[in-house]
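Provided herewith is a single structure, encoded as C-alpha cells, for subsequent inquiry.
Removed: one protein chain of the complex. Kept in place: all other protein chains.
Let's look at subunit A:
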Amino acid sequence: MDTTVYLPADQPAPAPGGAARAVRARSLTKTYGKGEAIVRALDGVDVDFEEGRFTAIMGPSGSGKSTLMHLLAGLDSATSGQAFLGTTEITGLNDKALTRLRRDRVGFVFQQFNLLPMFTAEQNITLPVELAGGAVDRAWFDTLVETLGLAGRLTHRPGELSGGQQQRVAIARALIAQPDVVFADEPTGNLDSRSGAEVLSFLRRSVRELGRTIIMVTHDPSAAAYADRAVLIADGRIAGDISDPTPESAMAGLDALRTLEPDVATRPAGTTAPGTGA
C-alpha cells in the first residue's frame, strides 16, 4: 500500500531514497498586487525534487502549482525566497543567464504543444540545439526518435500530426539538449485519454530508460499516477506528498485538499496543515 504523508508546510519535503536533488525551493513566495488587494500565489514553499525521478505537482486550479513551476524553471521571478537548479540559484539570475539556463539545462513540454508550424518535426526537435549554436547529437536524437516512436513522422509539419504525435515531438524537443530537468505543464490537457496515456508512458520511459528528470504539473489524478511521486499543493502551500501514487491515492489526496479548502483559507499563516491520512 502506498504511503501518504502530510507534512507541515514550513518544513522542506524530504527527497525519498536519498537521491541527489535536481531542483529545490526554499521559502519561495510570489505575490501579485499590493496592500488590501494582495494575492499570495505562492506562500513560502519549501520542496525538493530528486534527480532521475518523475514527479507530479498536483493541485486544484488556482492552487499555485503553475506558479511554482514557473519559478522553478526560471520563467518568472519570485517575490522572495530561493529556487535552485542543482547547485545554481536561479532566483536572481538575469535574463541572459536564464536564457542560457533554459537552453542547456531545462526542457519544457506545453499543454498546447507549441510547435512551430512552419518547421518539420525534425526541425522542431533540433531547434533548441540550433538556437544554442551547438551540434545535434545524432545518436541521442535517434534514441529519442526511437523511444518516442517518431521515426516515420520526422518530415511532417505539426499540422499533419495528431495531438499525441505533436506532444511526442514536443517531448523530444524538450529532451534533445539532455537537460537537467524537464518541466511538463498539463501535457495531456489537450489530448484524448488514449493519447494522454501514451504520452505519459513516454514521459515515464524517458525517466526510467533514459535517466531523465521530469517535473509535471497536473490536476488529473490518473496522470499523476504515472509519476514516482506526487507533491500536493493548495493555496500556495505544499499540502501533501504521495510516493508512488495510484489514481485512487492521488484522487483521495485531492479530495482531502478540497474538503480542507475553506479551513485552509481562513487559517493563519505559519500554522501546520492537519496531518490526517487519506
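In this text, a residue touches a chain if its C-beta (ideal position, glycine included) is under 8 Å from a C-beta of that chain, and two chains touch if they have at least 3 such contacts; residues count from 1.
Methods note: contacts and distances are computed from a predicted model.
UniProt lists the omitted chain of the complex under the protein name "ABC transporter permease" (options: "ABC transporter permease", "Cytochrome c-type biogenesis protein", "HmuY protein" or "Hydrogenase").
When the whole complex is considered, the residue among A:K34, A:K96, A:R138 or A:R194 that touches the unshown chain is A:K96. Within the whole complex, the absent chain has one touching residue among A:D48, A:D185, A:E198 or A:D220, and that is A:D185. Residue-wise, the contact with the chain that is not shown comes from A:D76, picked out of A:E51, A:D76 or A:D137. Listed for subunit A, the residues touching the missing chain in the whole complex are 66, 69-70, 75-76, 95-96, 99-100, 102-104, 107-108, 110-112, 114, 116-119, 127-128, 130-133, 173-174, 177, 185-186, 189.
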